[in-house]
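Of the protein chains in this complex, one is absent; all others appear in place.
Now for chain A:
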Amino acid sequence: MSATAARDIAPAPISAHERPSPLTRSRVRAAWAFVAPTLFVLALIAGWPLARTIWFSLTDANLNNLSDYAFIGFENYLVHDNGEWLGLLVDPEWWRSVWNTVWFTLVSVSIETVLGIVVALMLNAAFPGRGIMRAIILIPWAIPTVVSAKMWNWMLHDQFGVINDMLLRLGLIASPIIWTANPDTALWAVVMVDVWKATPFMALLILAALQMLPQDIYEAARVDGIHPVRVFFRVTLPLIRPALLVAVIFRALDALRVFDLIYVLTANSRDTMSMSAYARQQLVDFQEVGFGSAASTLIFLIIALLVVITIVVGRVRLSEDAQ
């Protein structure tokens, strides 16, 4: 969703004759008046809670009584106590959730990128029914995540699920697979559902990039009799690479935040727990606001780092464009 924000980081060119005339000054005053409500609301619902979360991560706060807590420094993160290390950074469950999330992100985004390119190329071809196809691939995107997780949960049901039934009928498996409860297949099941749901988004972003490519290159390649596969790798792919990169980064940021899909599909089991699910479990189920906030803060830092990289990449692109 947030891919919309991706570009246009540099301010739009505004009238060249900029002198601080009375008119300009009154317009600047109006600008501040217009952005003030938005800034106030964002500070209230994003800035303040984030600051409080970071602060809580340095305390022993408990959900039962949020007003009674003590400052304990970095003990939630790491502390040496009675000859052993304790804290988030040495909790194997936390690292397991980090690994789950990273694995899920790498695998699902890679598959979505490849499939997204395939679907985008298909939609970029002129064929009867193209509009209908575009509408069809939007449907998985429109279905709420919780609902799609439930739908797939039912399809992947170990005894009565249609997926096992299909595979059995086709003779691909000998006995039903326990998809979502078995740690070996559960994350793959999550990836499958995510691919189903997020590929349309990827495909639409790539399609938009494809449609802006100049057609005369393709005309020339066709006249020269160059094989379409060669044209794709030599011409199309390099040209859409920047847009592809933006789409991949947005999907990856989204995937790193994953919560609802895994929570619903695999019943929040520890084998498949994501970083967000880990933090929420500490915060809400175990009531450990301090410890859970430490996990939240780390997730925030990881994603913030990636956002900074994104913006730097965005800047680099802009300066390339300017040349």
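Going forward, a contact is a pair of C-beta atoms (placed from the backbone, for glycine too) under 8 Å apart; a residue touches a chain by one contact, two chains touch by 3 or more; residues count from 1.
Just so it is clear, contacts and distances are computed from a predicted model.
S.K.: Missing chain, UniProt name, options "Carbohydrate ABC transporter permease", "NADH-quinone oxidoreductase subunit J", "SusC/RagA family TonB-linked outer membrane protein" or "NitT/TauT family transport system ATP-binding protein": which is it?
M.R.: Its record in UniProt gives the absent chain the protein name "Carbohydrate ABC transporter permease".
S.K.: Give the residue, chosen from A:90, A:162, A:220 or A:237, that touches the chain omitted from the document.
M.R.: Selected residue, touching the omitted chain: A:162.
S.K.: Could you tell which one of A:191, A:256 or A:273 touches the chain left off the display?
M.R.: The one listed residue touching the chain not shown is A:256.
S.K.: Kindly state which of the options A:46, A:114, A:173 or A:237 is in contact with the chain not pictured.
M.R.: In the full complex, the listed residue that touches the missing chain is A:46.
S.K.: Give me the chain A residues in contact with the hidden chain, please.
M.R.: Interface residues of chain A facing the absent chain: 1-12, 14-15, 18, 23, 26-28, 30-32, 34-35, 37-39, 41-42, 44-46, 48-53, 56, 61, 63, 66, 118-119, 122, 125, 127, 129, 133-152, 154-155, 157, 159-162, 165, 196, 200-201, 204-205, 208-209, 212, 242-243, 246-247, 250, 253, 256-257, 259-260, 263-264, 275-276, 279-280, 283-284, 289, 292-293, 296-297, 299-300, 303-304, 307, 310-311, 321.
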